[in-house]
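The complex appears here without one of its protein chains, the remainder shown in place.
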Amino acid sequence: MKKLVSFGELLLRLSTPDYLRFSQASSFDAVYGGSEANVLISAANFGKPCEFVSVLPDTDLGRRAARELQINQVGVSNIQFTGKKLGLYFLEKGAINRGSKVIYDREHSAFANMDPESLDWDEIFKDCDWFHWSGITPAVSENAAKACKIAVDKAHERGITISGDLNFRGNLWQYEVDRKQVMSDLVNKTQVLLAGHYACKQFFGLEAEIGSGKDLSSKLKDQFPELKTVAITNREEINASHNKWSAQLFSEGEAYESVQYDIYPVVDRVGTGDSFMGALIYGIQQFDLQKALDFAVAASCLKHSISGDVNRVTLEEVLKLVDGDRTGRINR
Amino acid sequence: MKKLVSFGELLLRLSTPDYLRFSQASSFDAVYGGSEANVLISAANFGKPCEFVSVLPDTDLGRRAARELQINQVGVSNIQFTGKKLGLYFLEKGAINRGSKVIYDREHSAFANMDPESLDWDEIFKDCDWFHWSGITPAVSENAAKACKIAVDKAHERGITISGDLNFRGNLWQYEVDRKQVMSDLVNKTQVLLAGHYACKQFFGLEAEIGSGKDLSSKLKDQFPELKTVAITNREEINASHNKWSAQLFSEGEAYESVQYDIYPVVDRVGTGDSFMGALIYGIQQFDLQKALDFAVAASCLKHSISGDVNRVTLEEVLKLVDGDRTGRINR
Amino acid sequence: MKKLVSFGELLLRLSTPDYLRFSQASSFDAVYGGSEANVLISAANFGKPCEFVSVLPDTDLGRRAARELQINQVGVSNIQFTGKKLGLYFLEKGAINRGSKVIYDREHSAFANMDPESLDWDEIFKDCDWFHWSGITPAVSENAAKACKIAVDKAHERGITISGDLNFRGNLWQYEVDRKQVMSDLVNKTQVLLAGHYACKQFFGLEAEIGSGKDLSSKLKDQFPELKTVAITNREEINASHNKWSAQLFSEGEAYESVQYDIYPVVDRVGTGDSFMGALIYGIQQFDLQKALDFAVAASCLKHSISGDVNRVTLEEVLKLVDGDRTGRINR
Amino acid sequence: MKKLVSFGELLLRLSTPDYLRFSQASSFDAVYGGSEANVLISAANFGKPCEFVSVLPDTDLGRRAARELQINQVGVSNIQFTGKKLGLYFLEKGAINRGSKVIYDREHSAFANMDPESLDWDEIFKDCDWFHWSGITPAVSENAAKACKIAVDKAHERGITISGDLNFRGNLWQYEVDRKQVMSDLVNKTQVLLAGHYACKQFFGLEAEIGSGKDLSSKLKDQFPELKTVAITNREEINASHNKWSAQLFSEGEAYESVQYDIYPVVDRVGTGDSFMGALIYGIQQFDLQKALDFAVAASCLKHSISGDVNRVTLEEVLKLVDGDRTGRINR
Amino acid sequence: MKKLVSFGELLLRLSTPDYLRFSQASSFDAVYGGSEANVLISAANFGKPCEFVSVLPDTDLGRRAARELQINQVGVSNIQFTGKKLGLYFLEKGAINRGSKVIYDREHSAFANMDPESLDWDEIFKDCDWFHWSGITPAVSENAAKACKIAVDKAHERGITISGDLNFRGNLWQYEVDRKQVMSDLVNKTQVLLAGHYACKQFFGLEAEIGSGKDLSSKLKDQFPELKTVAITNREEINASHNKWSAQLFSEGEAYESVQYDIYPVVDRVGTGDSFMGALIYGIQQFDLQKALDFAVAASCLKHSISGDVNRVTLEEVLKLVDGDRTGRINR
Partner (left out) sequence: MKKLVSFGELLLRLSTPDYLRFSQASSFDAVYGGSEANVLISAANFGKPCEFVSVLPDTDLGRRAARELQINQVGVSNIQFTGKKLGLYFLEKGAINRGSKVIYDREHSAFANMDPESLDWDEIFKDCDWFHWSGITPAVSENAAKACKIAVDKAHERGITISGDLNFRGNLWQYEVDRKQVMSDLVNKTQVLLAGHYACKQFFGLEAEIGSGKDLSSKLKDQFPELKTVAITNREEINASHNKWSAQLFSEGEAYESVQYDIYPVVDRVGTGDSFMGALIYGIQQFDLQKALDFAVAASCLKHSISGDVNRVTLEEVLKLVDGDRTGRINR
């Protein structure tokens, strides 16, 4: 198999244990993740060769962050180590009707301060058949946005399949920027997009019929003609501990619908969208589109049971759930 | 704003971690709380100035207990430090159909042994517009009961609004006493009461139609004419992990009903009634009665997601839930 | 009361904390258990005198394992300490739609290598009125199977009541054996059997109407005429965190049906069948059959709320649930 | 071997983890111990049959406390379960030049409130050849003091060897009492005494040459002619983390001196004197007096490396240290 | 007593537990501290009224940081809450010959970005008799340096005693600056200075005889004539776990020398210099200079036994050590 490549920031996540509030915590659990890295690890779980491109600080913490990818079989030879600050975020895990809270601390990180011209994309894209980007990267800094655009352009030139996740984060985008332009430049060269109503409105002013994935998908494809496949995940948030989870796919005139999973009590929902995306990329390459969708929804359903930002499931485990075994029976 | 004052015992709670039984625990989690202090902290969360009056032992643990109030912005300048024993209780957290168990160890505590004449209520009640008592205080000891009566009398003389929570605890009241008389003396001078069917029967032999809050409220008001507002919380206990939670208010001929919250899995239900009371006091002063009720139910719904005896939520968080957002969505 | 005796292996269980996957764990929680020991401890909780017969390694860990029984009031004077390896298993706790995983490491253990002739059953069975075996013991090794047969034969000679639990474990039975013969030899002398459709098919090729406990029970009694009472537990696995739990009893032409319990979130389901069996043995001796069944289902319902392999509940707690109080109310 | 019996209170110890101060702790480690129980467990480690006589509350915590003795092979059939309060103490572990702090909470415990006439000493002393008491028991309450005197009298009548540990605790003795009389009544019938300069002065006004164990021993024997053997432990406290430890024995005109152990960093020094006493009792029965002393010092040296109040070492481990192997080499 | 005021940054410290390396940690212990706040808390331990002036981010973490001061009886009414980033640092605790490592992440923090003109020093300095600054503050940013200068100037105008700690940190000072000028401006108006050979060389090019505190002190006083008292702490670093600790004071022609403490195993040495300074300020106001020095050394010796950045000792505990009791005996 050829490589899946992505480019983004890797963060240290510091989360309060046992549903404690920030004001109660005397320790933080530490894991490493980030939207693009999460996508890669999700795909790597199933055997897809993956390569992560990033900039990390030249410190013990920066090196530790990179190891998280190695542990999960993702290549790290194109990570630069320079600068001092590791991007990080604090997470207070919610429960019942109290939502989780995130405090970002990633401005001025080594990644945000990166040199957008410093990456050798010709080298990186050797033996690569898919590039994935996320809307979080251009939200980090102007430099990151520039680098992301270069990556997409280079991938497009080479005929590599390009996927993206809009991933709107209101608390980022802390620099002067024409968001619509930046995002349009990326989506214009993208074939597979994970999108949502809110993000489409925020980025492109694009409003679809309420709740209609089909309408949203059509309008996106009108605006961005290279788009071939649009995926939409549907999270019904009964509360922070209980979600229902399903997804849709719109591709070449066809609409695909997944089953819905009833998920409680949520163990960790951070990174579930990323685990969906990684599994979808793998699925599109291995299965027909209906099964690719089912596979991605099952993989991300399982992610809700796994602590940390990244999914850790095997192909067999996901296929067993795709085949309808929701029992969670003990294997002994 | 003027001060809310309460008087009661502050306890060290020692609870088994991870739903372990007492026989399995090799450590205990330690938090500090007590019904009256919990009420104050609940109100202080929203900005109400509060002052706790108590007696704590003159030891490192007694001083640590007082700090819990300071951390939560409650005044402690009227706490006496004398004696040796801190009241404490052991808590085994239940799950599913196994209920939580409490072992009290508070007899002969510094608070129980207090001198009921030793408190300078004229000083304490300066700049105060509300006094709150709970039925736990007279249950602790004869001295505590006497002190509580003095406090209520002094507050009444000064025209301070008085609220109470019947809080029947069958395992306390370990001294010779005419419970009905003691409790009647308190309720007689009270305007806002948190009550329940079982407590009314135990204390006053007062029986209302089963499940009728209205009838209970009427009978209470007949017996205690100064009562203006009666609040009743309704906990539907599906099991130890799953409760439904709502409340009613009866005031000046009007009945108010809250929405019901579906709460699972319960993180910590100790102190939820107290968080309701603190929020109700704040709400009555800030909002109309319907909103005060909604505010108090929402605040105490959130308390179920928070470890420890005391609530730790902001005004914004409660108002968001009052406005109907139960999704527990991540804010990022 | 006379003694309940059982014979089997005691294992160290090493489980990942907080629903972590094996690949994430940097520590393992350690508890000791095993099907037969779990049955004894379940019965000992209610006051039944119990005695465990086993072989454990002559190491600090072997001795620690035996202490687990002493802590739970089960006699250990007939445990042999010899050999070096303690049987153990690793447990990854599942959640939501991800099932738990077990990795056994019990081949070549001190128990598996035991001398089947080394136990003095005449001595052991003094003052004993019930012997219990489980299908796990013959699955461990040829030696264990032989010893189990001797025990059943000796108990039968003495007129001791014999119960068994088929307990099919596909990952054991790692030696050349005629399973049907081995198991038939045991069931042939058994009066009370805990059975299931799948195990009956695997062991005896016996197929009953789908879901019909009555039919299964009839066919078992046809094949094994000494069987008097057949118990069947019904676990409806909505997912790994949410089960429904009930049971049936078939005895002397009568069918008994229990209520069903709705169990979520599951704290620990390992050993719930064993807790059922231990409570059933106690119940059959103390109550009528309907109450015995209700008692066993309630006891094992409570087990789902308790960490570890063994149940830790009192007679009062179980009877309270039998009487219908599912509220999990705090006792204070 | 015949039994060693002791009588005293069993406490729950709640200690701060990781050298935290009381004001810093959000959890407490829980272990169970008490001077007399510690002595028994120390002796039971080596195979001496032991029996603990006490009164514990009739609660889950009281029963859990008793199990600690069972786990350690000490008989519990003469423990009464009555009352509600378990004696407990809080321990803040010191380090370097900061000493440990103890906050007792044992007044009014089930043990302190016991009925001194309620114990059937004739039954208890069957098959017993040694009774041990400690000065902590009469310090707890008048009732405990009376019960202790009865026990000593009964043991003396039966010709059982009696040992005692003066164990002066300034923070106990919280009732009106003629300490000298109470303690003299006990020592008068005692043959083996663990004593110290400070305790002798406090209890008996008996002052010996500074640092001269021999002089102290002589004066004790003059005052209490039945005393045959006096043991004195010498702790040189360089600081809380570094102690030097040795002991002396004076018996029938002979003086015995042990080697000195250099102990750092101290893991847990609580109960080291008790572990010495238990080992000394065993040693006096098994070895000559010099070896008995060496054995007791080595056993208690090892106790400093073991968390909790009680020693957990084997005969072989102690004898290896007696033989001079201080290396702490890994056995693999 | 009048107030001690200080101004500086309060940081979240995230340290690896159990001597783990950064690469091994899956959680971080969280405490709050900073040189200037540590000094205040050290003085507040003994009863000195203290007030901390700072800028913290307007987030849950910023508010939690401020509470650390409240818990320790330090006033916080002059802390501004603005901005988003809390300064933080990661600490890897060393052991034996492996030193601790610090990774700072405090650039662009709310404090670093503060408005130097925004503080109302006239208000702050009411009822204040001592102001303390540290060399860390000007090292953080140009704005912080300006604010620190203003504070010193204002305090000097009012005749408030001024102390400073040179506190050279090579990894800070990340902006264009004439360090010598900045620091000279502060020292010029300072009466009591905590200094060291290395810092004096780095800041002022001032070189004294190796190891001669007297010479260093003289040269400092020559250069900064307002200096009255110079304190020097001497840490002999045998290794990371074993230090020897003493100090000297030079004041008005007199030299004072403390005893030396032998400290092992170090529990936490961060903040020991600050605990010395806080105790010295208290001591100078309460005792003669020799005792002030002894008091400060003893207080900071004890700090080595306490986890976290701040000292937590009582006046009694320090005085006991000053009086020579290094035994660390248990008080019971």
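In order of appearance the chains are A, B, C, D and E, and numbering begins at 1 in each one.
In the analysis below, contacts are C-beta pairs under 8 Å (C-beta built on N, C-alpha and C of every residue); 3 or more make two chains touch, one makes a residue touch a chain.
It should be emphasised that the depicted structure is a prediction, and the values quoted were computed from it without experimental measurement.
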Inset, instruction - Please provide the labels of all shown chains that the missing chain touches. - result: A, C, D, E
Inset, instruction - From the listed residues E:23, E:314 or E:331, report the one that touches the chain absent from this view. - result: E:23
Legend entry - Contacting the left-out chain in the complete assembly, out of B:26, B:118 or B:314: B:26
Legend entry - Chain not shown, touching residues in subunit D: 261-267, 301-302, 304-308, 312-313, 317, 321, 326-332
Inset, instruction - In the full complex, which bits of subunit C touch the chain not displayed? Write them out. - result: 14, 17, 21-23, 25-31, 59-61, 63-64, 67, 84-86, 88, 90, 92, 101, 103-105, 107-108
Legend entry - subunit E, residues in touch with the chain not shown (by the definition above): 18-21, 23-24, 94-102, 104, 169-171, 237-242, 264-265, 269-270
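Following the convention adopted for this analysis, only the chains that are shown with their structure count from here on.
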Legend entry - Interchain contact steps from subunit C to subunit D (minimum; 1 if touching): 1
Inset, instruction - Determine the shortest chain-contact distance, in steps, between subunit C and subunit E. - result: 2
Legend entry - Contacts with two or more other chains, residues of subunit B listed in rising order: 21, 23, 67, 101, 104, 264-265
Inset, instruction - Using the contact definition from the top, classify how the chains connect: line, ring, star, complete or other. - result: other
Legend entry - Chains grouped in pairs wherever the two touch, ordered by label: A-B, A-C, A-E, B-C, B-D, B-E, C-D, D-E
